[in-house]
Structure formats: structure tokens, C-alpha cells
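The structure appears right after this line, and notes come after that.
With one protein chain withheld, the remaining protein chains of the complex are depicted in position.
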Amino acid sequence: MNKTEDKKLRLFRGWLLDIYLDKQDGLKLWFISEQDDSRVCFKQAFPVSFYAAGENHRLRALWKHLAKQKGVINLSRTQKQDVFLDEMVDVLKVEVDSPAHQTQIFRDLEDAFNDLTWYDTDLTIGTRYLARYGAFPLALCELQVDETGQIQDIQTLNSRWDILPALPPLRVMEISPNCDPARGKATSFFVRSDRFHAQIPLDAHGGFLSILHETIQDYNPDILVTDWGDSWLIPFLISESEKRGIRLDLNRDTSRPVRWQKETTYFSYGHIIFRPEEAHLFGRCHVDRKSAMMWSDYSLAGTLEMARVTTLPIEKAARVSPGQGISAMQVITALQRDILVPYQKRQVEAFKTGMDLIQADRGGMVYQPKVGLHTDVAQVDFISMYPAIIVKGNISPEVPLPDVLEPASHELGVVPATLEPLYNKRVAIKMKIREYPPDHPLVAVLKERANALKWLLVVCFGFLGYKNARYGRIEAHEAVTKGGREVLLRAKEVAEEEGYEVLHMYVDALWIKKKGCNRPEHFSDVITRINERTGLAINLDGIYRWVSFLPSKVDSRIPIANRYFGVFQSGEIKLRGIESRRRDTPLWIASVQKEMIRILGKAKTRRELEDCLHEAFCLYELALNALKNDQVDVSGLVINGKVSYALEAYKAATPAVRAARQMEAAGMTIKPGQRVRFVYTKGMPDVFPWELGGKPDRARINKGKYIELLAKAGAAVLLPFGIDPKLMLEWSQRGGIQLPLASAPPLVVN
Amino acid sequence: MGRTIASITQTWQQEEAALNRFKRALRKEDQILLDELLVLSRLHLAEASYASNLYPLDMYLIAILLEVYKQLKATQRALNGGIDPKEELDASKEERFIALLDATFTAVQASTQSADTSLSITHLASLSGADQENKPENKAETNRANKKQSTQAKIARRHQIAGLSNQPSVCYDDFEESP
Partner (left out) sequence: MFVLIGQHALADKMLELSAALCLRQTVTVLDCGNRSNMYAVARHVRLFTHDPVGALNNIRLSRAFTGYQSLAMFEAVLAAPPTEALLVLDLLPTFLDEDLELKDAQRLFQRSLDCLNALSKHVPVVISAKPIPPIAHEREVLLDALRERADFCWEEPLPLSAAQNLQGSLFA
């Protein structure tokens, strides 16, 4: 960008917080000043281009159509690279004065010129901005700004890949109602920040609006974190503000209203997901903890990390799946390499034979574990195995694919080029964590950031096989799983050569044991050798004091790959596939199961395990009696069900559907993918929908059902110790067990 | 983009379903045993998947054979006082051969150490025929020579002769028993 000599320019340094389209000015950008902590808005002209390819006469027709179109500043013919084609592509380049105009122009063109191949037409402003200026959310920038507030030049001073970036002093304000508005009437708000916390009553005169407005004006938060902000709080505040005529500026940019993104239901990784309506702000970010998809995994620090590396706006980074983040990153890689970004995926699968398909169409290796209780077991995991294979094998849709692990081409493809810095950053952050003591405040933040990056890496493989992924290709996806199977088998071979028994294997992890090996140093050789044999990094996740691999609940002879629990030597408990890991297990039952495992986890030897077993069973008995004697809070018995389809599509109504139908009858709207909470009750109806408010009569609670659920949860913990689940259920229900006649003591007749 | 061919679990279920008519015609007690056999094949689904065989049923049958063989070995051990009969047989073969080599080595050593070649020849001759072996004076010599060997040397020799394999031998004691 060139300085304009005739305007006085000033220098500004600050962090980029928000960026959005403006029809008049091109872009509006909000910064946090490094100098005086002020929040400033600048504008910037931002012309953008898109491209069309096709037959010459059609491109000429397009040229004519666009020549006098408002917003079009230039048309030219050029050649650009489409990675899926060997030759450069002849394209018509259309330069438009602003992104807003570009979107509108393309929308009009799409139908009339649907025979053309389009490129760079639907890119987000964040990806375009990064590709041009290297700036991303929370980037530290140095700007040259003219008197009108127009940015004339911008330099980015730090990188998305910084391990400990200089971050702005963000002002975060939390607002939450004093209860779940779906279950009761909120009577006040809690408002919190680093400077204050208060409870504002929802008075009848709307005074709370003025208080909230003044608080926001004074504190001037950068991020508003709410509970139920999308579904209730913000709609309520706006409605009250309009009704009462009391001013409430939620946006920093007061020229705009709150932007609403409409609700949606979509299918992802085998699940129907419902996303409610979203409230987006301008100049400030709104994050609703209740609808932030990954909040429980990495909350605010992770969300900000996600925004920085993907360039997704902070609000979006909080809400969407990591898949969108990976997609944005791939587009950035393409733009940085001056590669065309296709609008629609058109790549065809190369022909395979029937035999090829049988061999290629497979996933990761999932073994059947050796069912039972095992002691001194090491779990070794490959670090981000699939991303590592993608990078190491240079697996990308546009380059020749490796045979197994060795790359077939040295020119790094778009996908591995995107992943490599991400993978390296995650490893670097994990190494950084080890430099601090566990209770250091930075450790929690670094862990959240590493978690966010982990999720990006986790989805990148799935994204490679996603039908709508621009840089997805089924053959590349298959190449990754093939590499994964090979790597796991090599690891198994090394472990067995070193004399280890392989108890279980699951895609990228092995559970191994060897007599006499129970310290980390005992496993360092085998880890080194696996590393050498596979070329991938593997690390010791931990050594279990004991771990129990559980069989199927339906048939105890059949092992289940991802159903186990155990205790590491550190005392940390690991659970997979059992009741307390399931979303639909009532919280109280989950807590009983976890507590039983925690008790067993205290044991350091087999002998102690026996003693702890008795203690765990005592706890179970106490819990059972509490349930039978109505001493358990009903809120702990709520089942978190889900309705995957429209209610009318169900032929056989599940309990969640029966609850949803009651909610519908009460005037509530139920969308596919929506969570439906309920409590089991006796008689008809046999479920009580939790969202209807209030609590069911204690006498109506179906205790029998909850005893059954508790017994299942307890039995899962005690099964490895030879306790039969059926006997446990019988005992729980009846207080005793029926012995078969053959095992009855002989009658003594005097 | 989704998987196209049936998963290994799905093919297993299809093969199980294909046996329904056969199973139905079986007596009840045989149905139970058939179920147990089929369950055994589920212990090796991952391996069957990796094999990518055109006919997964072939792999399930191999898996069943493998598991049945394992159970047979375990039963043999249990009946044989905890020792694998094959290992015992192998061990006794080893012993016999080692004894032969021992005697040969001792005889050669004796002949190089002393000038009494007749003794070594006699000794060697004693190894070549059953009659010779049974001659009391030769047998006594052999026994004396053997007794001179230290236990450690015997073990060392055993290892030498066995030709240490890189593969650890399977030992069922090492497997965790499910309670």
C-alpha cells in the first residue's frame, strides 16, 4: 500500500479486535490501542477480486455484462493456478471496490453464468485480510491512518504461530441470569468483570436496562460472555429496551443493530446438531457459553487461540466446529501461494478396481482388548498421528499420494502446508507447559490453547474426506488411514520384539505391559524404537496402576474397544465409554460411578485394591439407600436426551421424544438435533420434561428405573472384580439375591 | 464422504445371519455352542479387517480355529500339571540331544587331555551302538563325566544348542486371567 502524500498520517499501534464489512467504507476495523488502552475504529478501502474460467465466448459475455456494473473497478484476462489442473487456467479477473459489492455481484452472476467455473467468490473477509496484510484477530499491528480515520498502511508485528504472543489487555464482562430461563423466571442478572461484580435485579420499571447500559459504557468490554445470551438474554434485553424506550447499546458501533444469524440444523460426524439463533455484535464480541460448541473443551483462552490461527472472528471461533477453522486455514494457504480457491468442488475420484476399493475403504485399526483387570500398564500414544502422517507423507489432494508413509512428491501440498505450522505449534506449546510448575497460572491457559489446536488437528483428517471440503479428496483420506494402520502395526511389532504384551490398540494408541516394567524409564527404549521404526513422534501418556477393559453390556464374552477405566500412577483417572462419560447419564449417577472409581484409584497394589473394593461397594450401598429414601435431589436425576429428527418422523417414540411431544403440546418448538431433558416418572406420562419448569412430585419419580441405571453404573466398576451385573441389579432391586437350588446348603435332618 | 463397503462388524453380522437356517436346525445345546464359536471370531475383527480378504468369512473361520487352538493348549497345560506338553516333549528331545553332545564332547576332551586314546576310542565307540552303551564300565564312565559338568555349563550348553531364538516363547502364565 502506498502512503498518500497529501493527507497527514499518524502512526497507531494496537491489536486487531474486530473486522466487518461496511457498504460505504469497505471495511471497519476495531483496535485496542497499545499506547493508551483506548478502543478505536478505523476504516479501510478493501477492493477484492474473483475469477471466472470457461469458454471464451462465455467469458466475453461476462465481460460485457460486468463492464458497466456498479462496483466493478477493473476487468482483465490473466492466467492463474488451479491446483487440480496441470496447466495454468485462463481466467477473467473481476476487481470489485468492496467485499460487500463482490458478494452481491456474484450472487447475481451465479445463475446467469452457471456454466462457468468460479474461483475466490465466497471467501471470508478474515481470510482475505490475512492473505493480503498478514493480520488476524488479536494481531499486534502498526498502522498509518489519515485524518479521516482511513487506514493507509498496515503492518503486522507478530505471527499466528507465536507460542507466547503479546496479547492485548482484554476487557471481559460476564452477564448471566440468576437461573436457567427455560426452567424458571429470571429475577436478576449477575454481572462480573475483573473490576466489579454485582447482581442487578430485574425491576418492573426497567431500571436494570439503564444500569446495564451505563456499566457497558463505563467498562467498555471487548468481550461479552453470557449464559443463554443467544437464546434468551439478548433477545430479552433488546425487547425490553425497545418496549420501554430505554437505551441499551450492546454494540460498540452504535450505528448498527445486533446482527442475528438464524438457527440451523445440520448433520456432522454421525450426529444431528442443532444450532440456535446467534446474536453477533459489532466492535465487540459476544460469546454465549451455553451455545459455544467447544467451550467445555477450551473456554476463552482456547477460543482466542482458535481465532488467531484460523482468522475466524472471535464470535465465530467460539461457536462453529473446528472444521470451519481448518477450511479457513486451507484457503489462506492457497491465497498465500496465489492459488485459485474453487467455489465448488469438482474433483472426480480416480478409477479404482473392485479389489482396490475393498483394500482402500477402511478406517483406523481398532482392536479388541484383553478383557479384565491389568496392572502396571503403559499407554503410549502417537502425537496427532493423522496430521503427522499427512505432513510426513505429504498427503494432499493435488499431489501424488504416498504408497504408505514415504512421500511421493517433495512439493508440499496445500493440506500439509496448512497443517505443519499448526502441528509444530501444538508440540511447542506442550513442551512449554513442561517448563512451568503445574500450578503456574500460565499452565491452564497454555493447556486450553493446546486443546484448541488439538481439535483443529483432530478434524483436519475428517475434513480431508468431507464431501464439501474444497481441498478434500477421498483418495487422500484413504491414504491417511492406510498410513495409520501401517504405523500402528509397526508399533505393535516393535513392542512385541521388545518383549511387551500388547493388551489393546486403538487407532493411534497402544496399551502394553511387561513384567518388571512400571516406571517411565522402563518404557523409554521401546518408545525410542517405535519412533525410529515409524518416523512419527510417540509419547508415554502414562502408566496405569491398573486398568480394566470391559466387555459388551449385551454379551460379556465380547470385548469392547473403547470401554475401559483405570487409574494412572499420578492418581488421575481415565474413563472411556462408561456411564459417567455419557451425556445422557444423570449427573448424580455419574458422580457415584466416578467416586467409586476414585476410591479404587487409591489402591497402589493388588492387595489394597481388594480393600478399596469394599469401600467402593459401601459407597454404592449408601447411594442406593439415598435413592430409595428420596434423599437425592431431583435435578441430579435429569436425563439429557436428544431428538434427532422431526417429531412426526418417529414411529417408535423414545423417552426423549415422549418428553418433546409434551413440550410441543405446551406450546414449545422442538427442532431436530435439540437436546431434551427429562425425568422418568411412574404411570403415564412416564417422563416429565424438565424444560416445562417446576419439579415432579417426589412420589411420581420412577425409582425403579433409576435403581436400574445406578446398578448398571456400579456394575461397570465392579465387573472386573468378578461381580456379576445381573446379581448386582437383583440385589439392588430386592435387597437380596436368589440362589439356585443346586448351590443351596444341604438340608440337615435330625 | 462416508464409507462404501460394509464395515467388518457389518460383514460379521451378515455372516452370522447367513448361518441362521443352519443354526435353527441344530439342537438347542448345539446352538449354544455355535454361538460361543461365533463369538470367538469377534476377538479378531481388527485383524480380519486388515487382511482385506475378499471373503471375510474365511478370516472368521481362521480366527475361530486360532481361539479354539488356544483353549486346547490351555487345557493341555492344565492337565499336564501346568506344563505345555509340546514344550515338555521338545524339552525332552533337547535333553536327549544335549546328552549326546555332552557325551561326545566329554569323550573328545578326555582324548585330547590324556594319552589314553583307547579310553576315548572306547568311549566314542560306546556312543555308536546300544551294546556299547549298555556296557557297565562305559556307562559308569559316562556318568562320571557328566557329573563333572557344572550345572551352569549344562545350561550354557543347552542355550548354545537350542540356538537362542529372538522370539520370546509364548507363556500362558504371563497372561492375566480374568477373574
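The letters A and B name the chains in turn, as written, and every chain counts its residues from 1.
Operating definition for what follows: contacts are C-beta pairs under 8 Å (C-beta built on N, C-alpha and C of every residue); 3 or more make two chains touch, one makes a residue touch a chain.
No experiment lies behind these values; they were computed from the predicted model shown.
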### Task
List the displayed chains that the omitted chain touches in the full complex.
A, B
### Summary
Of A:Q69, A:T103, A:Q347 or A:Q569, the residue that touches the missing chain is A:Q347
### Query
Of A:I358, A:V458, A:L489 or A:L587, which residue touches the hidden chain?
A:I358
### Query
If you put the missing chain back, which residues of chain B would it touch?
1-6, 11, 54-56
### Query
What residues on chain A make contact with the chain left out of this view?
111, 114, 344-358, 467-468, 474, 649
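Basically, only the chains that are shown with their structure count from here on.
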## Note on the structure
Averaging C-alpha coordinates per chain, one finds the centres of chain A and chain B separated by a number of Å equal to 51
#### Entry: Complex interface listing, chain A residues touching chain B
355, 357-359, 361-363, 365-368, 370-374, 465-467, 472, 474, 477, 485, 489, 497, 499, 501, 505, 515, 555, 557-559, 720-722
### In the complex with chain A, residue positions of chain B that touch it
1, 3-5, 36, 39, 42-46, 49-50, 52, 54, 166, 168, 174-179
